[in-house]
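Missing here is one protein chain; the remaining ones are kept as they sit in the complex.
Lettered A and B in written order, each chain numbered from 1.
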Amino acid sequence: MQSTLFHRAAVGLTSLMISGMVAASDWTERSDHNLRPGVTAVSKEVYDLHTTVLWIVTIIGLLVFGLILISMIRHRRSKHPTPATFHENVFLEVLWTIVPFIILIAMAVPATRVLIELEDTSNAELTVKVTGHRWKWEYEYLTYEDDNNIGVSFISNLATPPEQYENPVLSGGLFPYGTAKDRVGQDFPEKSHNYNLEVDNKLVLPSGQKIRFLITSADVIHSFWVPDFGGKKDAIPGFVNETWANIPEGQEGIYYGQCAELCGKNHAYMPVEAKVVSQKEFATWLAQKKEEAAAAPDLTPFPDLDTALSAGEKVYKANCALCHGAEGQGGIGPSFVGDDYVTNPEHLEDHIHTVVNGRNAMPSFKAQLTPKEIAAVITFERNAWGNDTGDLIQPADVHDQE
Amino acid sequence: MSDSNSLEARNKRTLKKLTIWAVAMFGFAFAMVPFYNVICDITGLNGKTSSTANTEAPSRLVEDRKVVVEFITQNGTGMNGDFLPASRRVEVHPGEITLVNFYASNPKSSNIVTQSIPSVSPGEAARYLHKTQCFCFDQQTLAAGERKEMPMIFYLDPELPRHINTLTLSYTIFDVTDRVAGINNNTVLD
Partner (left out) sequence: MSTVAAAHDDHHHHAPTGLKRWLFSTNHKDIGTLYLWFSFAMFMAGGFMAMVIRAELLEPGMQFVDPEFFNQMTTVHGLTMVFGAVMPGFVGLANWMVPLMIGAPDMALPRMNNWSFWILPFAFTILLSSVLMSAFGAGHPSAPNFGWTFYAPLSTEYGPASTDLFILSVHMMGISSIMGAINVIVTVFNLRAPGMTLMKMPLFVWTWLITAFLLIAVMPVLAGAVTMVLTDRHFGTSFFSAAGGGDPVLFQHVFWFFGHPEVYIMILPAFGIISAIIPTFARKPLFGYASMVYATASIALLSFVVWAHHMFTVGMPLAGTLFFMYMTMLISVPTGVKVFNWVATMWRGSMTFELPMKWAIAFVILFTCGGLSGLMLAITPVDFQYHDTYFVVAHFHYVLVTGAVFSMFAAAYYWLPKWSGVMPSKLLGELHFWNSLISVNLLFFPMHFVGLAGMPRRYADYALQFADYNFWISIGGFWFGLSQLFFLALCLQCAMKKGEKAPAKPWDGAEGLEWEVPSPAPFHTFDTPPVVK
């Protein structure tokens, strides 16, 4: 690794020292150390509330610590050999019960106001259904302005390639990635700037309009959180939750978020990437998506094995590697390396069926991958890592199964 | 100890009382389940609608008010088929009886038993949504390859609070075949 511990320590220390002076411009600013004001009116109010409360508790804290310090200096035995004997004072005791109570009321009033505003999801122009899956988000655009039947939905996967986080497996057991000794001289890929935050299909949203998110889950509890939109809401299987955001015009850009409720192995690998665009751009994008959704699937066959393989490798990394391993070595899902299931022609049909419709813990992929992509990835799985079956699956074979 | 007998007796008495209390609190944990359901019914805490048919007719029709009811559907664990409402959104007057069809399909080569679970957002609207008929009241069996039409008839209570002008009714469909058959339904992942 290029960055040695010393290098890191130096960078860390410097950024700790200067972080107070530099205002973070985007979320990926290093060593950000405070809550982000965010972009929506509500998130700014939340930020203001946070700042107020932080000041109040800091002042209370400094007051208490100051008294302790004064007492420690002035009332030590060497300075103050004879202790006082008082052990109660009704006035003081009433005072320090009443005063905090008043401070609390002062905090509760703005908190209540912001809370009521946060909960008001009425009169939204765009409704997006957000579904948490292990370990990806699905976005379904339900209604936009007067359009009640959009029918656009897609899955958003982590786009950071697995090599960047899943370091090569060097040994089994407690340390699958090898001990420090094993790793000397190993070359790890550099991490991209938006490591662990970038996705393949972004959540595209219009600026200047109220967006309502309906949040649910297909398996376990997840939590949908884009800090710049001012809060998180849990995605609960079988139940639906609501939250909303209104990103002002002029604030178009990329906003990142993450899953905030432990949902299993790859909890840390299901980010949210929202791309906020102008209303005009959004309408164009939506129209294009609608067209794609309505169009018949592309069933042109692959000209040769290599074309299918290179397409399949990309699909594999984005969709399969999280569970089956970057090198097909398995993980939550079974291993593919030399496995009978992916080398024996008898299982080919079942293989296609499993990818299309899912099996047990494995989800169905027909909604998120085109027949062409499924054909490519199955071809890849049956030829990579020394499987070399020579099987070439064509989009039409997959389409027959759907 | 001179008074060991009476002390022992006192200890035993206190022990007994505290043990009873501990056992009662264990029971209380289970009592929280029906208690929670009652609270949910009253406050709409979790947005669940009643699981039995409402047999009362609406008291009146509020013609000067329109409310948007949205339907969303979701496949739960084990379901891979399509599950969709015939229409995603209707505008109704409170008190107006409305029919909405839902469709579910079974891509598997064997019969499955499904159970759909309703959830309403905002939660407080749940108690104002009355269903006279719903596929969610019972388990629905889908034959291999079948596409089934499943009706739901509902009306909104005329007393629906004024500030609610959109409500979302979500159904999550679960494949409960194993559960019905009494098979241990753990997803063993390793």
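Heads up, the rule we're going with is that contacts are C-beta pairs under 8 Å (C-beta built on N, C-alpha and C of every residue); 3 or more make two chains touch, one makes a residue touch a chain.
Predicted, not measured: the structure shown is a model, and the values here were computed from it.
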Chains on display which the left-out chain touches in the complete complex: A, B
Option from B:D41, B:D82 or B:E124 whose C-beta touches the chain left out: B:E124
Residue touching the undisplayed chain, where the options are B:R65, B:K148 or B:R179: B:R179
Residue touching the undisplayed chain, where the options are A:A41, A:A260 or A:A396: A:A260
Residues of chain B (touch criterion as defined above) contacting the omitted chain: 1, 4, 7-8, 10-12, 14-15, 18-19, 21-30, 32-33, 36, 40, 43-48, 51, 76-77, 115, 117, 121, 123-124, 172, 174, 176, 179, 182, 184-190
Touching residues on chain A - with respect to the absent chain: 8-9, 11-12, 15-16, 27-36, 45-46, 49-50, 53-54, 57-58, 60-61, 64-65, 67-68, 71-72, 75-77, 80-89, 92-93, 96-97, 100-101, 104, 107-108, 111-112, 114-116, 118-119, 164-167, 173-177, 179, 183, 188, 191, 193-197, 219-221, 223, 225, 227, 230-234, 236-239, 241-242, 256, 258-269, 271, 331-332
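We adopt the following convention: only the chains that are shown with their structure count from here on.
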Cα-centroid distance, chain A relative to chain B, in whole angstrom: 29
Interfacial residue positions of chain A with respect to chain B in the complex: 121-124, 127, 129, 131, 140, 142-143, 148-149, 214, 216, 218-219, 237-242, 332, 357-358, 360-361, 363-364
Residues of chain B defined as touching chain A within the complex: 46-48, 70, 72, 74-77, 80, 88-89, 107-108, 117, 119-122, 163-166, 168, 170, 172, 174, 187, 189-190
